[in-house]
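Dumping the structure here so I can ask a few things about it.
Excluded from the complex is one protein chain; the other protein chains are retained at their positions.
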Amino acid sequence: MKEINELVLPEDYKYTAEHEWVKKDGDTLQIGITDYAQDQLGDIVFVEFPEIGDSFDKDETFGTLESVKAVSDLFLPVGGEIVEINEALEDEPELLNSDPNGAWIVKIKPSDESEFDSLMSKEAYLNQLKG
Amino acid sequence: MNDNIVAKGIVQDESLLWEKGKKGKEGFSVPKNDVGSFEVDSDLLGEGPDFPDLSEVEVVRHYTRLSQWNFGLDTGMYPLGSCTMKYNPKTNERQASLPGFAGSHPLLAEELSQGALELIYNLEQHLCEVTGMDAISLQPAAGAHGELAGMLIFHAYHQKKGAQRNKILIPDTAHGTNPASAALCGYKSIPVPSNEDGILDPKTVAELMDEDTAGIMITNPNTLGLFEDNILEINKIVHDKGGLVYADGANMNAVMGIVQMGKIGVDVMHLNLHKTFSTPHGGGGPGSGPVCVTKELEKFLPVPRVEKQGDKFILVDNRPDSIGKLHAFYGNFSILIRAYSYILTMGKDLKKVSQYAVLSANYIKEKLRGDFHIPYDRPCMHECIVNDKLQEENHVSTLDIAKRLMDYGFHPPTIYFPLVVSGAMMIEPTETESKEDIDKLIEVLKIIAKESKENPDMLKESPKFCRMRRLDETTAARKPCLTG
Partner (left out) sequence: MRYLPHTEEEISSMLKVVGVKTLDDLFPTIPEDCKMEGDLKLPEPMTEWELNDHMDSLAGKMGSSSEYKVFVGAGSYNHFIPESINYLLGRSEFSTAYTPYQPEISQGTLQGIFEYQTLVARLLGMDIANASMYDGASALAEALLMAIRITRKKKVAVSKAIHPSYRKVVETYFHPTKYEIVEIPYLDNGRIDLSSITNVGDFAAIAVQSPNFFGVIEDLKAVKALTESEKKTMLVTCFSEPLAYGLYKNPGSLGADIVCGEGQSFGIPQSYGGPGLGMFACNNKFMRNAPGRLIGQTTDLEGKRAYVLTLATREQHIRREKATSNICSNQGLCAMTSAMYMASVGGTGIKKLAKVNFDKTEYFKSELKKKGIKIKFDTPTFNEFVAEFSEGFDKTHNKLKEENIIAGLKLEDYYPELKNNYLFCITETASKEDIDKLVQEVTK
């Protein structure tokens, strides 16, 4: 397990209490899981994606991550419509372990931009982890 | 390592079936065609499956070699908690293979099935006596199937009363099958946390139980190996709100002749004949999971029912309130034969079975004290739980301890269950293990506790003397290869 000071958490991402990150990408938002989350889950073996075009409210479950002996729900940090899924993860879910900050899971078109603004900064997230 | 307790053996390698053999070999006495050949519709005619061709001797050797890579109960002690791996008597196998039973077709007239029907009837009666329940169906093919039957009975009961409910209480120590079975009937599981003693607190149950809740599913003794002391009070709370009480009988081996579930307010329960009643587990099945109910709920049991009419036994289908059929025929009949054979052999000594099972578990718990942490330190039932808390400082986990046990010739206990205990090792010796073998297990666990201090890295590398080293389960799940 990594110590908190070993975690790589980009400055310009927003974070959630469920250990997901959100990154602005033009009109869309990328959603992924944090270095902390991947470290806790261990080897991720499968990602269950939503379908493109599905819409979810903020904090609704939009998919699951599976490790060998556990399943975790993925919660959408900002409500919106799924516009793209990261197909590379279908064959290589291990990218979530090796490159958590690069391996986005879905891209969404947010229905309410302000939900993005209210997410945690890196600093706030780190404080939560230190809890 | 102590030479007495090291497992070693001559073990052959063996490839997959289809990597052996050559077209044209025969492992089967092909029947003669004495009627001439008839034409097959060419549109429907297939190519036949791509099976290998092997001779009889190759098949026999293949499976004999495979068998030698397996650890079975006859190989050694198998203290898997919650699984009741007791000795599987050999006479039971003889009874199940009697040609009269083994060669019997399930749809023959009742007068040609009297032996089977009588056996089913008698076994139901005996199991009623052991559980204190009023009526039993032997149709469910496994414990989870019995649970499903039980939940269907809950559903039918509330439906009949005219007010279906949508929730069910399930303690946090329960087996995963409980919520999964309830979900099949549309019940949402409401987890009930256990208290610091590892049992249910009636207050918590009272807070959660309401008139939208169908009832509660309790495992008693629970999966921590503890008897739910407050069972009478809990049952009353649930009944007062119009709910039913379900008892998961997975741990019945602790209380035969000690507690009759039907007498303490349980409405529905299932048994696992492949646990408590000595039928072999078969590497995963077949089992048998009879569902047992009170008089009031008898009308909901699966059909057909076996009834006695004079000195004849009959099958009765006409039960309008029944939940229906759960199995194409009458369940895993040959497993029923074995359980019946066991009960006739034991008689009222079944009480001794439970006493000895509880004695052995408590004995192990006391002997391990000091070497392993005991998370719930009170008298246990037929299984005891320790964990890896004392080994943590050396970074040795329950998994390492379990794997190391194999090097010493023991099957590991159940590990990482129940989930409420971190790093749980659940040890269920059963009544059929001799004191000598139990003492050996204790000795080996103490050696491993010592090794974890002196040589923790070696434990991480274990097992070393089994046919396989640790397996790459991650790749198996990432890139599933389910057929060859």
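Letters A and B mark the chains in the order given here, with residues in each chain numbered from 1 onward.
In this section, contacts are C-beta pairs under 8 Å (C-beta built on N, C-alpha and C of every residue); 3 or more make two chains touch, one makes a residue touch a chain.
Bear in mind the structure is a predicted one, so any value in this text is a computation, not a measurement.
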Touching residue (missing chain; options B:Lys236, B:Arg319 or B:Arg378): B:Arg378
On subunit A, residues whose C-beta touches the chain left out of the figure: 45-46, 48, 66-71
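Everything below uses one rule, namely that only the chains that are shown with their structure count from here on.
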Centre distance in Å when subunit A and subunit B are each reduced to the mean of their C-alpha atoms: 39
Contacting residues of subunit B [partner subunit A, same complex]: 473-474, 477-478
Residues of subunit A touching subunit B in the complex: 43, 45-46, 66, 68, 93-94
